[in-house]
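Inspection log for the structure reproduced underneath, given as structure tokens.
Complex shown without one protein chain; remaining protein chains in place.
Take a look at chain A:
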């Protein structure tokens, strides 16, 4: 890609990234990743509704698995930056500390909030990153979760505008019908195991 906005981003060492099993280099796939529908990696898969996990047959177990922040982190940290062949975890665009999970078994729905940090404050791809994170989580998580992906306050010149857009369901759903945007998002998700 030409004209990289941030040609030399800070890259974290892989071994420094948070993981549930710090010693295991061949960490098993998280339960959630394997639950993800097969079309999760391909936005152009025949299903016209990639954002809806409509196949409930896989999570109809009587035991509802609880989900924690590490689980969410594992889902998104291996996504690739749209500009660099480096993961969002390595670039510290996503951080374990900026993910919260409310999953009260008494409540019908749970809430996941993820704040991301663009590598530079004027990153023109911040919208794409946000959209990619929304798509990734919507595809991988059961529909009971409401997913709030936001740019961390003060980390982008237009963070308020950006966050209003990411909070707008109609705009997000419309963006998912945009092939150019979904091509970029598909590339980001491609690197996920």
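Everything below uses one rule, namely that a contact is a pair of C-beta atoms (placed from the backbone, for glycine too) under 8 Å apart; a residue touches a chain by one contact, two chains touch by 3 or more; residues count from 1.
FYI, contacts and distances are computed from a predicted model.
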{"item": "Hidden chain of the complex, named as in its UniProt record, picked from \"Mitochondrial mRNA pseudouridine synthase TRUB2\", \"Probable cytosolic iron-sulfur protein assembly protein 1\", \"Trafficking protein particle complex subunit\" or \"15966_t:CDS:1\"", "value": "\"Probable cytosolic iron-sulfur protein assembly protein 1\""}
{"item": "Chain not shown, touching residues in chain A", "value": "48-49, 52, 54, 108-109, 142-144, 146, 164, 167-171, 173-174, 177"}
